[in-house]
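Okay, handing you the structure first.
A single protein chain has been omitted from the complex, and every remaining protein chain is retained in its original position.
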Amino acid sequence: MKRIDLNCDMGESFGAYTIGMDDEVIKYITSANVACGFHAGDPLVLDKTVKLAVEHNVAVGAHPGYPDLQGFGRRNMDCTLEEIRKYVVYQIGAIQAFCAIHGTKLRHVKPHGSLYNTAAENEGVARAIAEAIVSVDSELIYVALASAKEKVMSKIARDVGLKVVYEAFPDRAYTPEGTLLSRRLPGAVVRDARDVAERALMMAKEGKVIAVDGTPIDLDIQTLCVHGDTPGAVELVRAIREELEADGMVVKPTGEL
Amino acid sequence: MKRIDLNCDMGESFGAYTIGMDDEVIKYITSANVACGFHAGDPLVLDKTVKLAVEHNVAVGAHPGYPDLQGFGRRNMDCTLEEIRKYVVYQIGAIQAFCAIHGTKLRHVKPHGSLYNTAAENEGVARAIAEAIVSVDSELIYVALASAKEKVMSKIARDVGLKVVYEAFPDRAYTPEGTLLSRRLPGAVVRDARDVAERALMMAKEGKVIAVDGTPIDLDIQTLCVHGDTPGAVELVRAIREELEADGMVVKPTGEL
Amino acid sequence: MKRIDLNCDMGESFGAYTIGMDDEVIKYITSANVACGFHAGDPLVLDKTVKLAVEHNVAVGAHPGYPDLQGFGRRNMDCTLEEIRKYVVYQIGAIQAFCAIHGTKLRHVKPHGSLYNTAAENEGVARAIAEAIVSVDSELIYVALASAKEKVMSKIARDVGLKVVYEAFPDRAYTPEGTLLSRRLPGAVVRDARDVAERALMMAKEGKVIAVDGTPIDLDIQTLCVHGDTPGAVELVRAIREELEADGMVVKPTGEL
Partner (left out) sequence: MKRIDLNCDMGESFGAYTIGMDDEVIKYITSANVACGFHAGDPLVLDKTVKLAVEHNVAVGAHPGYPDLQGFGRRNMDCTLEEIRKYVVYQIGAIQAFCAIHGTKLRHVKPHGSLYNTAAENEGVARAIAEAIVSVDSELIYVALASAKEKVMSKIARDVGLKVVYEAFPDRAYTPEGTLLSRRLPGAVVRDARDVAERALMMAKEGKVIAVDGTPIDLDIQTLCVHGDTPGAVELVRAIREELEADGMVVKPTGEL
């Protein structure tokens, strides 16, 4: 029986500001990547989000980002590797305390925004994040971008003793090389709910995605990343979940796979 | 054989900004209250400070404050009790991660600045902090202001199952009622090194302080708070340590008492 | 012919976070109180908001607040009067630059949230704000809470040479003493659109409001404060504007009155 995890970024509200429909999307996912207060989130939001995840049996993960609330962590910052390591340690610690008070354990770490993108391209940054995670808790699972070419992350994982799972994006187009088509190019985002749900099923069940030119690509993935910012996005998550379960897939957090 | 702990605020630098002579004062104290990034400190400073404490066998404590870097946590903020609870949880978590990577365990929590002062006067705030601490780790020791009149904190401690130790300030004058003389009044700060060291010894050995009017006051204390911001302050700490040890006192972290 | 100004808080979005329906509410108001980056707003939002106001012939005002983004400026901070003065100067300067690049002039200043509330109760704070405003530009109009008892602000205004206009809240209940009924009490907010529009007209045309106990109260007001955070709120603003104009009132910025 095939298994898959559905992960979604959550806890991105801040003070009086709200982002995301966490109360809705939580019903359909199995892993929550929770903002830790650097690029989004604050202590009250962290508390509420971890509590929400626990109530829905959703695995709690840290979603650390650059210290740039104004840019929502989406702007690259030329941080040293030492800074990145300590920023990740700090953010993991913060969310671990909320896991403790809600009787759960932090399960995974997935970098946010520009930190995620930089890690996907820059081996030094990827290794710094990996080292930070392992230094705090070597049981933590690192969520990385699946890619047909991916070799770097698995090498780092072996080197530092890190557990890695790979994720794909059902609503994003892929190049024939097995990487994400840049958002700046037309067709980068798949919007039709039917299409997205079918792509999710193919990714989860067959480990495959059809690239923009029709090439079938093998992707070794354990989790699918979904979004929950708009009512439409929540509907999409629900469609994906239903499609997967209708086909007999087991949808569970990666830590339990 | 009488024992006493010497605690000092540390890790208050931020980015390019330096406060405190941590490298010097660490040699003479037994407990470090480390800023956690809200009113002072940042992830690099936290890392360096926890490492420094571990190297000197100094017990690591959290020094949580209001989220007000510009005011250094010294301005009261009208936060809700819920906000205070979550701010304390967050900051404890952040420093716990640095304890984890340096192979130690967080030992105590002492609120900073205006949060400390408010807790000393406002039972609701004191209780919120206590609840936050216990919710994360009931082994954590809470450092509170010793006072002849003190009843509130010990009641809260019993209610929520919190371990409390009381501190006194050798370099501060006390009122006949056993509270700190306001800094706005003349003579509030004792500056002579000899005097301060002798007061420290009387506090530690006899549990006594002589108030500004000559009244002897009983204070039940387990730790003395010292300062390390200036070369002169460091000398004072050294003098206190030497005075205590010359008299045969055992100077150790409270957790080991 | 009677005149009135309609003012609304705007520009409260921050980075990826959106608050307010500025594009809609701008059509019905005559003065915008624009957040300046301390409790809300950022340089991009300031730019967009000032531009929007200019395009709609809406007078631009500064809406300075405490430096507390996480609390949206709604928590009191125990700042010194010197801090308050300089915070207000800074925020006025920031928005003046955006007025300059969009070919307009800053017209008024209205403190935000907790700073507004504190100024209404604390003469020292009110005077500090007044001094800050006059020190930058004595032509700036200060928007203060109208109150039957109000004497302090007009005295301060005379003392420091400040122009003051008074505002009332059509959607808030008033006590028989002519002050706002606390939000914590039932009935503090009037929600029916018809009622609010009628109250607005009575305030603007007759300088009167009926208190919760039926007492008619005289209020000397030049501007009405309206809200634009929700679709419903925008409808309310539209209803107020229509009611006022249907009755022959001239709705204009206070500076032009």
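Residue numbering begins at 1 within each chain, and the chains themselves are lettered A, B and C in the order written.
FYI, a contact is a pair of C-beta atoms (placed from the backbone, for glycine too) under 8 Å apart; a residue touches a chain by one contact, two chains touch by 3 or more.
Nothing here was measured: the structure is a model prediction, and the numbers come from that model.
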Review point. Among C:40, C:59, C:136 or C:162, which one is in touch with the chain left out?
Key: C:136
Point to revise | Touch criterion as defined above, residue of C:96, C:114, C:147 or C:222 at the omitted chain | key: C:96
Review point. Given the contact definition stated above, which residue among C:10, C:46, C:60 or C:226 touches the chain not shown here?
Key: C:46
Practice item. Name, in rising order, the residues on subunit C that touch the hidden chain in the full complex. Key: 37, 43-44, 46-47, 82-83, 86-87, 89-98, 100-101, 135-137
Review point. Please identify, in ascending order, the residues of subunit B that touch the omitted chain?
Key: 14-19, 40, 42, 69-72, 74
Study note, to complete from the structure: The missing chain sits against subunit A at residues 67-68, 70-71, 75-79, 83, 114
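Operating definition for what follows: only the chains that are shown with their structure count from here on.
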**Study point:** Self-contact between copies subunit A and subunit B, residue sets same or different by half
**Key:** same
Check your understanding: CA centre of subunit B versus CA centre of subunit C: separation in Å?
Key -> 43
Exercise for review: Return the distance between the CA-based centres of subunit A and subunit B, expressed in whole Å.
Suggested key: 40
Point to revise | Contacts with 2+ other chains: residues of subunit A | key: none
